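The structure's right below; bear with me while I get my questions together.
Only one protein chain is missing; all other protein chains are in place.
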Amino acid sequence: MRRILAVTTFTFRELLRSRLLFVWLISVIVLCGLDFLLSILSFGSILQIFMDLGLAGMEISGLLVLLLGLAVTYTTEMDQKAIFLHLAKPLTRGEYLLGRILGFFLVNCLVVLGMGLVVVGLVIFLGGGTVPALFYDCVVFILLEMFVLTTLGLTYQMIATSMVGVVLYTFFTVFLGHCIGEVQWLLNQEMSHWIKVLLRMVYYILPNLEAFNLKDRLYDPNLVLGWAQWQDILLYAFSYSFVVFLIGWINLEKREFR
Amino acid sequence: MEPTAVMTDSPCAIQIRGLSKTYKTGFWFTPKVTHALKGVHLDIYENQAFGLMGLNGAGKTTLIKLVLALLRPTAGSVMVLGGSIAQRSVRQQIGYLPELPYFSKQHTGRELLEYFGSLHGFSGSTLQHRVDEILELIRMRSAAGLKVSGYSKGMLQRIGIGQALIGKPKLLICDEPMSGLDPVGYKEMRDIFIDLKKAGTTLFLNTHILDEVERVCDRIGILHEGSLKEVAPISKILESSVPVDYWIDVDSGEAPKLSGIPFQEAVQKNGGVQVSGLVLAETLSLLTSRKAQVKGVRPLSSQVEAYFLNAIGAQAHLNRPRMGTP
Partner (left out) sequence: MSAPDSGRWVTKGAALIPVLFVLQAYLSTRLHEWVHPTSFEASPVQRMDKTIASTLRAVAYLTGYKVLVGHVFWIQIIQYYGDDDNAATRWSQLYDDCSLASDLNPQFISIYTFGANALAFHLKRIDQAARLLEKGIKANPDAQRLKYLLAAIGYQNTNNDNLIIPVLEEEAGRPDAPPMLFNILANTYQRVGRYQDSIKVWQGVLKDGQTDELRILAAQKLQELYAILKKQNLSNH
């Protein structure tokens, strides 16, 4: 456990000092600018726009930091072979991967929660309103989504043979994971049996990122979010991440470092 | 020829049996196979320093990576400190310095050593004390608080050896440890190795630098094109009669006295002549017979170099007839 914590701290410090937080700062500036612009261009429901825009901004900044972090660390760890030094130490490859995942996730939490504070500030001070209780649930959902994507991204890092590959795989997983809800809709349409089999495989293999998309339902009066839903979503996030982590670990065990 | 292991009373720190590594490259339809290592047998004994020599691409780094399980062998086995490298207890006792170690540039030297120390199980004041000891040893105390991005190549190499030593290793594996070091750094590193050897650490050095081998190592092995050609104690090599090259310093003004001798032109042009040790005595007597004044004679290569070149079959190539050689 102490070794995992050491890798987590190392990764966290590495990412924080990699100027990735500039991305966060730029996201905050863009969000504030957009909110200001929209308050001029739009009329009515400005608080709703602030809130929706803010939640989207939190997710986008988390994703950007994740993608850039993956690119930066791939160059250091894999291309420049810094990973040799870690793996030659009394540290299992599983511990190394888990430590990296937790380090990335901590940075992501910092970015998402920091953006969340900016959003709350904008809503209260610029919009003069209050933050709906569901906002905090949305933040946790975004963090769960980030955890799944971080696990996937780092697993790709252990499998891929280039930095571009890692970034592209993660990027497309985000897209496909979000349109997975529409795969179910497609399955109900008339089409060939084999295409349906293929779609069903895609549906089960890709992460169902729409399950974490509470931000699009913040004002939905039909939304039910109770203990049963929380249980499902938490169990889903951790079971999916654990499968991905195990696959990443097995790949890392098998990977050769020339 | 299968190299014969020199038997000692010490137990094996690394025991390599029939180790082979094949790399497959290219596409499905045009596969290309490279045999990086071909059935290597090697024993490295505890409390000794072993130097692995070979040309670039001989397979030295591949061998080290196989020992550290960074690569998987195509065939054969490796035992390290009596166990498998996969065991944490074995890794706990190993230090590794890769060739030109690369670190995350966002950390300071001290932070890196603290991190690697914590991977070895140190924590709290024990960790701090150990880091201070290492910083003192590698003479990096004053630069320890600076980010690695500002370090020179030599400083990086020092931090590299620092992280390798932080866990008080019983076995230290170094891949080209002297690369990037200036003469002072080179001497300091050599002194560290000598001290470690005195303290009972087993050293496995993969190097090009023959002087380092001669001064530090107890035994050397020569790897050529993936095969282990020779393994011998350094004392035997130094006593061996492998011919080395010499430079005979003759004033160019003496050249007219050497008319009819093939190296007359070389003496006139270069102020001396390079000869193989095999013909040194004959050349000197020839010069004396012509009353040419010999200002001095010095060896151009060491016994180890000659042994190395001889083992890889390069001696014949390098000893091709040279201008001025009788």
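Per-chain residue numbering starts at 1, and chain names A and B are given in the order in which the chains are listed.
Please note the rule applied: a contact is a pair of C-beta atoms (placed from the backbone, for glycine too) under 8 Å apart; a residue touches a chain by one contact, two chains touch by 3 or more.
The shown structure was predicted, so the numbers you read here are calculated from the model rather than taken from an experiment.
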Selected from A:Val28, A:Leu66 or A:Ala211 as touching the chain missing from the view: A:Ala211
On chain A, residues whose C-beta touches the chain left out of the figure: 38, 41-46, 48-49, 52-53, 56, 92-94, 174-175, 177-182, 184-185, 188, 203-204, 208-211, 213, 215-222, 224, 229, 232-233, 235-236, 239-240, 242-243, 246-247, 249-250, 253
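Definition applied: only the chains that are shown with their structure count from here on.
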Inter-centroid spacing, chain B versus chain A (mean Cα positions, whole Å): 47
Contacting residues of chain B [partner chain A, same complex]: 23, 65, 68, 70-72, 88-89, 91-92, 94, 96, 98, 101-107, 111, 115-116, 118-121, 123, 163, 167
Residues of chain A touching chain B in the complex: 2-3, 6-7, 9-10, 13-14, 16-18, 76, 80-82, 84-92, 254, 256-258
